[in-house]
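Here the complex is missing a single protein chain, while all its other protein chains stay put.
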Amino acid sequence: MLQNVIIGQYYPASSPLHRMDSRSKLIAAFFYLFIVFLANSWVTYGLLVAFTAVTITLSKVPLRFLYKGLKPILILVVFTMLLHVFLTKEGELLYKAGFLEIYEGGIIQGVFIAMRLLLLVLMTSLLTLTTTPIDITDGLEHLLGPLKKWKLPVHEFALMMSISLRFIPTLLQETEKIMKAQMARGADFTSGPIKERAKAFVPLLVPLFVSSFKRAEELALAMEARGYRGGEGRTRLRALEWHKRDTFALLLLLLLTASLLLLRS
Amino acid sequence: MENIITVKDVTFFYPGEEIPTLKGVTLDVHKGEWLSIVGHNGSGKSTLAKMLNGLLLPNEGAVYVSSYTTERPDDIWEVRRQVGMVFQNPDNQFVGTSVQDDIAFGLENFGVPRDEMVKRISESVERVGMEAFLNQEPHQLSGGQKQRVAIAGILAQKPSVIVLDEATSMLDPIGRIEVIETVRELNQKEGITVISITHDLEEALSADRVVVMKMGEKAAEGIPEDIFQQRELLKSAGLDLPFSLKLSEALRQQGVELDKSYLTQEELVNALWKLA
Partner (left out) sequence: MQGTPFERRALHDITLDIGDGTFLALIGHTGSGKSTLIQHFNGLLKPSDGSIKMGSTELKAGGKKQDLKPLRKKAGIVFQYPEHQLFEETVEKDIMFGPRNFGVSEEEAKKTASKVIEMVGLPQSVLTKSPFDLSGGQMRRVAIAGVLAMNPEVLILDEPTAGLDPSGRVEIMELFYNLHEKNKLTTILVTHSMEDASKYADEIAVMHKGELYLHGKPSDIFNQRELLNQAGLDVPETVQFLNKWNEVSGQNLSLSSFTIEELAKLVSLSLKKRGN
């Protein structure tokens, strides 16, 4: 179940979208979140769908993979759609059975909302599917860089993110190890009533906390030994490279926005 | 002989403790040597190691690294660049998300320009034999490989001294050999000074000099051949005796007239053959 959710997952491939600068992708995804709300007619929605379809094709992420990832969200989409279908009372009355009334406007509204949700989820998924978490972190650090002037700890935040990313697999391994050790002592993590099961996790969580604190302490010492003294005067190995395609992508997005503004009713 | 590090009358208390962890320790580290520091847990050997790059500062006395000292706050960064440290737990010193990011970490801290960084990374990763792993993530590496990456990270900073703080104690035998061989080559071919805090007998035996720490004091200092003759001293330092030494003693108890205790199997076999 958990491994099926694709938001936040990375799909390794070599595509034009993968090669884009994480900054342009972040800007684009953020921008897209707003312009989706501009659409309000078949033409404008059609335009958005076409744009998204092209982006998906360019990303080389297989449709099957996307579909599998969207499945858990589909329920939410269908539910929102039905809510609108039944509650919007506009246009021609199409069907009536007891208190249930379905209007033409309701159907249109339902389809639009469903599309809006799907498009939002698809585009944000594409961002993480084509950008490694560490690239996203780098991109964020650069984009938020100007905020340093107002004493916002942008560098510290980015370093924290990248260290967390680095330690996720380590902590997963550790979790498995401690779980096994407690199971060997007769602990049961999988059965019993909810309340009992929550309690059963104490023998897992306490050792995990203890070791995480120890790791943090040792890591801090190791960082200090390697000359770490905050973000001041630091250079970076990971360089972000802004190419023509990034400018082009953003221009395309502006063009899309202009068209939406012109064509919306 | 030229000294690269001088520890002078260093006394150190951990905050809130009455008994000093280090008591008037004086120590010269010669340029280009392999110095092993051995001692029981709590003998102060790891504390001493952390004095050498200013991670801890002495309450009394001073530590000098070439012309710098950890006393002066302005010198600390240069001291840390020159004295690289490999810690015990391979996981808890791997900062980067990949091998090259981790090697870069130190260089980034010292503000090395990117072009220079790329050059130094590829150079140092080759010196530890990890060039095929540049883009690997830490959880894909063995303990020994992670320690070699840590060494590469230090090499990239062009250090003069590498301190191994029990750097092999969590490794399996293969990983241990990997790391020691790597450091030995750097010591012999490039003249990098090595200070190794260790429990490993073989490692201490092959050092140029050995320092024995006991209750925060320097209990002995000398070449392995002399240090390893002092049975009681080694035992009190929590160190095992080398196999050949133990066998030499057992043979003497059996009435075999050996002139002395031998440190290697070859020497002992030859000595016995002469008796036959």
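Things worth noting here:
Per-chain numbering from 1; labels A and B assigned in written order.
Everything that follows uses one rule, which is that a residue touches a chain if its C-beta (ideal position, glycine included) is under 8 Å from a C-beta of that chain, and two chains touch if they have at least 3 such contacts.
If you're wondering where the values come from, they're calculated on a predicted model, not measured in any experiment.
Partners of the chain left out, restricted to shown chains and counted across the full complex, are A, B. Touch with the chain omitted from the figure is made, among B:F13, B:W77 or B:F243, by B:F243.
From the options B:H40, B:R114, B:H139 or B:K158, the residue with contact to the chain not on display is B:H40. Looking at A:A13, A:L147, A:A181 or A:A198, the residue that reaches the missing chain in the full complex is A:A181.
Against the chain not displayed here, chain B makes contact via residues 40-41, 142, 169-170, 172-175, 199, 201, 238-240, 243-244, 246-247, 250-251, 253-256, 265-266, 268-269, 272-273, 275-276.
Of the residues in chain A, those that touch the hidden partner chain are 174, 177-178, 180-188, 202-204, 206-207, 210-211.
Definition applied: only the chains that are shown with their structure count from here on.
If each chain is reduced to the centroid of its CA atoms, chain A and chain B end up 45 Å from each other.
Touching chain B in their complex are the following residues of chain A: 134, 162-163, 165-166, 169-170, 173, 214-215, 218-219, 221-229, 233-239.
In the complex of the two chains, the chain B residues touching chain A come out as 53, 55, 77, 80-81, 84-85, 87, 89, 91-97, 100-101, 104-114, 117-118, 121, 137-139, 153-154, 157.
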